[in-house]
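Removed from the display is one protein chain of the complex; every other protein chain stays in position.
Should a chain be cited, it is by its letter among A, B and C, assigned in written order, with residues numbered from 1 in that chain.
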Amino acid sequence: MIVLDIASVVLLAAGALFVVSGGVGLLRFPDFYTRVHAAGITDSAGAGLILLGLLLRTPSWETGVRLLVIMLFLALTGPTASYVLAFAARRDGVPIWREGDPRR
Amino acid sequence: MIGTHYVYWLLFALMMIGLYVVISHGNLLKKLIGLTLFQVGVFLFFISIGKVDGGSAPIVSDDVETYSHPLPQVLILTAIVVGVATLAVGLGLAVRIFETYGTVEEEDVLERDTTP
Amino acid sequence: MIVAVMAALLVTMVLALARAFVGPGRYNRILAINMFGTKTVLFVAVAGFLFGRPEFLDIGILYALVNFVAVVAVLRLTHYDDDLADDLADDLADDLADEPATDGEDRA
Partner (left out) sequence: MTVFTLINISLLAILVATALTVSRLRALYEAAMLSALFSLVTACLFVLLDAVDVAFTEAAVGVGISTVLLLGGLALTRSREAVTPRRRRLPGAAVAILAGGTLVYASQDLPAFGSADSPVQRHPLTDTYLHQSQEDIGIPNTVTSVLASYRGLDTLGELLVVFTAGVAVLALLGPLAHPVDARRRDDLDLVDYRVLRVISAMLMPFILLFALYVLFHGDFGPGGGFQAGVIFAAGFVLYGLVFGLDKAQQVVPRVVLWALIPFGLLLYLGVGVVNMLLGGSFLDYDTLSSDPAAGQHLGILLVESAIGITVAAVMTTVFFSFANRRATR
């Protein structure tokens, strides 16, 4: 049991780290496309690790199944939303940041 | 007082922001958004009255002792759906007003009505 | 540990909120809102474990789903906005006409 606990703590800590760093990136990155990357990190790596960490602590299999379903849904919708957003922004001509440009 | 009533005060602030938008802003759609803000303040106020410290969701289970009150939740649950239904009617009216007057600003509409 | 994760989530929520307030433009906002949405999914999951009743995770599933609907709706319905140029001209006119009358603080 102690192994599971340690694994869970490690996963949760890693997930929390990813989530916060993604949040900082969302605020600090210079343009929309780089921010998509930052937000994508929290949606996939951060969320996945936290949910895995919680999965190791589930009291019953029913809760576990629900966590797995949430992971599946996030894995399907998160990347799709990022892709569609970046694609639409490109089509609408949102400019790309280059070295030396002011931040927007 | 602060420790026990802060939730209510913050929710009152929320309601008043909504009320201000409804009264002051002239755009009919913005008024509807303001109405939503006000509404949410009221919903949260009702729910917070039913909450018990250390309580749990009112779904009975063997290993839980205290539950929050289910009645406010029932009232608000239905009120949310009714709220979105009335929002739809309001939006429908705004759309028809726009089609007739070409604007959704309250003052322009009134002006059009009073000048022959 | 779960408390620490919860704190991380709240901090991230505030960061995403700041991005949603600042913008600029629709795409930055909807990106921030989408990210906020996934954080609420995690919030529900973590809150369930924190307060000892993790069986209500159905709500998390719903959030993940509804968040996606909102993103699609924003993309689809604001694409319709072919009078965007019109809007901008209008905005400019507004600014010119009203600038002396207002203190300009209502432009967030």
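Going forward, a contact is a pair of C-beta atoms (placed from the backbone, for glycine too) under 8 Å apart; a residue touches a chain by one contact, two chains touch by 3 or more.
Predicted, not measured: the structure shown is a model, and the values here were computed from it.
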For the chain not depicted, the shown chains it touches: A, B, C
Hidden partner chain, residues of chain A it touches: 73, 76-77, 80, 83-84, 87-88, 91
Sites on chain C contacted by the missing partner chain, in the whole complex: 3, 6, 10, 13-14, 17, 20-21, 23, 26, 29-30, 33, 36-37, 40, 43-44, 47, 50-51, 55-56, 58-59, 61-63, 65-70, 72-81, 87, 90-91, 94, 98, 101-102, 106-108
Residues belonging to chain B that touch the chain removed from view: 1, 4-27, 29-30, 32-34, 36-37, 40, 43-44, 47-53, 55-61, 66-74, 76-89, 91-96, 98, 103-105
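Operating definition for what follows: only the chains that are shown with their structure count from here on.
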Graph class of chain-chain contacts, one of line, ring, star, complete, other: line
Centre-most chain [mean C-alpha coordinates]: C
Chain whose average C-alpha position is farthest from chain B's own: A
Centre-of-Cα separation between chain C and chain A, whole angstrom: 16
Length of the line joining the C-alpha centres of chain B and chain C, rounded to whole Å: 19
Shared interface positions of chain A, touching two or more other chains: none
Multi-partner residues of chain B (each touching 2 or more other chains): none
Complex interface listing, chain B residues touching chain C: 56-57, 59, 61, 64
Interfacial residue positions of chain C with respect to chain B in the complex: 51-53, 56
Chain A-facing residues of chain C, complex: 1-2, 4-5, 8-9, 11-13, 15-16, 18-19, 24-25, 27-28, 30-32, 34-35, 38-39, 41-42, 45-46, 49, 54-55, 57-58, 60-61, 64-65, 67-68, 71-72, 75, 79
